[in-house]
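Pasting a structure here, questions to come.
All protein chains but one are shown at their positions in the complex.
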């Protein structure tokens, strides 16, 4: 049996951290040798996430205590809050030149550090690293990911919209100025920080929009859509919160350029025919978040609007899996030369 | 004390029926004298909805057993399934010439019986009654409702979109060809019929769209928007289901015609300044379904999109109250000369 | 029309505070003249609870800023955290000798200040006030509440168990040493404080027990059950959390002493025959939390166990209404000489 890769998870006490551990515990080629969680350092992972009680895992430690060189990690997943990330990764990559990194924060997603400064309100702390970072939308950037040392794992909202739209924009099949994305997210997308507006009684039994007209994910969408279209694209995007744990759902309103809705569907079907994690449903059929829950799948549906020339594209994925930790492991597989689907073959959990 | 009006509820075993009973039980001028439920005839309302156990209510009866003349109803609410409704109301109005009717089904909402036939797949059974029916969007058609004998209570999705858009279309402030309505509904909107796709385990912990590209509510939207704009309007409309009981939420993408988002907001604020059941939030603030739950309120918010010239209007109401039974009681109040808000002043139940 | 009573709500930014405001806004004899919320002082109630946007309410203020004498409150509801409460009420009652108080915290519920010290880990700050405090389980202590200046409103768990058990213990109909209470609560019972274990994603889609073997509510149960039985009673009590907002549900296992389950049912039926807020269901029928949601009702059911001599009593109420703010308003009505059910007649909101 091949040796296992030594893996670290920085920020293991959050939801994307737990999802990484869930996947890696059953990955045939990965061995978790480091779990960090600054505020919980010294605790067991089972104290923080009791579902891991039956399994042997390293005790949680603080990042400060980690000796990057001695650890000799093959790969570190970084699931830390925005900002901190840049500093930690800079240090880690300097100390441990052999260690590769998949970063799940937004810190390295924007190639343009000016755009970063504009959206995040401060200069980027690691502009040099940014230059080498690869945007890890695996299906689109697979070959670059293969060669990368630092991969910026895409956001959940953005992955869900980019997978259906990038091929259509590249093919100039839709009008780049007429895209409206009405996006909905489950609550785990907001993380595990204790905030009043995320309490059960604040979010159950109701629905609402947030960040209307201005949301940081727009920067990432702008970047990728502009690249695909070959010119500047600015989309209308509204995120909403659904009283459910997992799932991103994008209802995308587009206008075809010479292409009919059926043709848009055919293009996507062809683009993703051999992809293990992108599944295009029959024309007119739209997906449900629950049917991808816990899996690394993206389900895409295309339907005709009753207004001629317009189509409605619906896309869904699990924000913690394909929208975060699943795609991160997919990127790890590509970076370390493992089969791309290894450890990611769980079927969705429904009901 | 003034005499109470004699009220009947036809179809009391469904959710809109129960909501009518909830409201009428505490209405100072209404007395429930008839409750029908064909399949449950002979049962107590408490058997069908145990929350009514402590209250005295008529035993459920079948419509066939109802002697319309002898009952002498002042007003009947009709919460029956589509189709049956037309026949029952025709008979009732012929037998009891003094009885007024508020119909909660879709049967009398479309003034054009041709459009009805097209959307519902059969000729209208009561085209003569249709001519006298008034579309009961109270805030817009108050004076007509006052004079009507038969009021067609609007749908929940449609009320939620029409209240913000009709004033803007009338004022020619937005482009009628560029309206995209992304609508979300709680599960009670689908009624109480036992169907697999409405089971708890099918709809909890998930989100999905339905009727993409074609949904009967479109006919009602087309009618009202065309009337308001003074020319034909066809909108893009996608309904979705949220794992919650009550609430309609509409995210509406519009483009201003000379009017800025701030001006659209000002128009709505002015239009609804004195309305007890339509509340326009400060510019940029958008509402949540949970803050209108159980009340007859519609909350409306207006925000600027980051794309110049575009605005995002968000509107919410409780589908069983303002979206059905609450507006029906509001119409009853207008029709019977009671204060319009009587019996409808409950504050929303949150959390 | 009679003058309205001047009412203050201390701690208006929590869930019981909001529930008080919901009820008082529609109470014919109450006028809210003071709302406090220390951390949110200066904000509007609509900022903290948007459902109140359409209504005129006093701006939130801090307790420090309140001039008790000048305010001349007829009654203050105190919905503050444990501990603070004792100090605030002491000061208020000294400064404003005419003002009555209903306290919703646990601070004045234990008549024995020694027991208080044992369960709460510090000496009681206001032992003198404690002597005059009346335990406000309205149906049981109505006449004492009428004469009280300070009423300690019972807890939600305790109200739900005491209403069915106190009459049976008084009648010596059940064995006081064989009571097992398996209690379940909705999430609003845990309040609005931002804590990780109350986040949506921590509590939705799951069920768990807490405080197993030791929970502060036990002290209150011990006190009332011992009083009713005329000797020391210690019960087995396990609280659980249900992924729902409102509702307490108690499954109570008892053994009859000469009395059959049917006789226990008959006793409860007789005891509560004329009570507006306690409804005993037919023998063998057990209640559901959803059928009392938003109402001030307690529903009680009694069934026979298959083991002879044992009965299962099931009791439910809305923890924010009869379990807190509704009962507090009921106590206010008794204390101020208003009809006991005034402002509390809302029918439950289901679905």
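Letters A, B and C mark the chains as written, and numbering starts fresh at 1 in each.
As a convention for this text, a contact is a pair of C-beta atoms (placed from the backbone, for glycine too) under 8 Å apart; a residue touches a chain by one contact, two chains touch by 3 or more.
Not measured: the values here are computed from a predicted model.
Novice: Which of these, C:60, C:229, C:244 or C:320, touches the one chain of the complex that we don't see?
Specialist: C:244
Novice: Which residue, C:209, C:269 or C:341, contacts the hidden chain when the whole complex is considered?
Specialist: C:209
Novice: Determine which one of A:167, A:294 or A:326 touches the chain that has been left out.
Specialist: A:294
Novice: Based on the whole complex, identify which of B:187, B:280 or B:348 touches the chain you can't see.
Specialist: With B:187, B:280 or B:348 as choices, the missing chain is touched by B:187.
Novice: Write the list of chain A residues that the hidden chain touches.
Specialist: Answer for chain A: residues 15, 18, 21-22, 25-26, 49-55, 188, 204-205, 245-246, 276, 279, 281, 287-288, 290-295, 297, 299, 320, 345-351 touch the chain left out.
Novice: In terms of residues, what is the contact footprint of the unshown chain on chain C?
Specialist: Contacting residues on chain C, toward the hidden partner: 180, 182, 184, 186, 201-202, 204-210, 212-214, 218, 234, 236, 238, 240, 242-247, 249, 251, 253, 284, 286-291, 293, 301, 303-307, 310, 312, 314, 351.
Novice: For review purposes, identify every residue of chain B that touches the missing chain, sorted by number.
Specialist: On the chain B side, contact with the omitted chain comes from 15, 187-188, 192, 194-196, 198-205, 243-245.
Criterion: only the chains that are shown with their structure count from here on.
Novice: Could you label the chain B-chain C interface same or different, taking same to mean over half of its residue numbers are used by both chains?
Specialist: Both copies touch with mostly the same residues.
Novice: I'd like to verify one number: the distance from the centre of chain A to the centre of chain C, where each centre is the average of its C-alpha atoms, in whole angstrom.
Specialist: 45
Novice: Between chain A and chain B, what is the separation of their C-alpha centroids in Å?
Specialist: Taking the mean C-alpha position of each chain, the two centres sit 40 Å apart.
Novice: How big is the gap, in whole Å, between where the Cα atoms of chain B centre and where those of chain C centre?
Specialist: Each chain reduced to its C-alpha mean, chain B and chain C end up 36 Å apart.
Novice: Listing for chain C: what residues touch at least two other chains?
Specialist: Those would be 15, 188, 204-205, 245.
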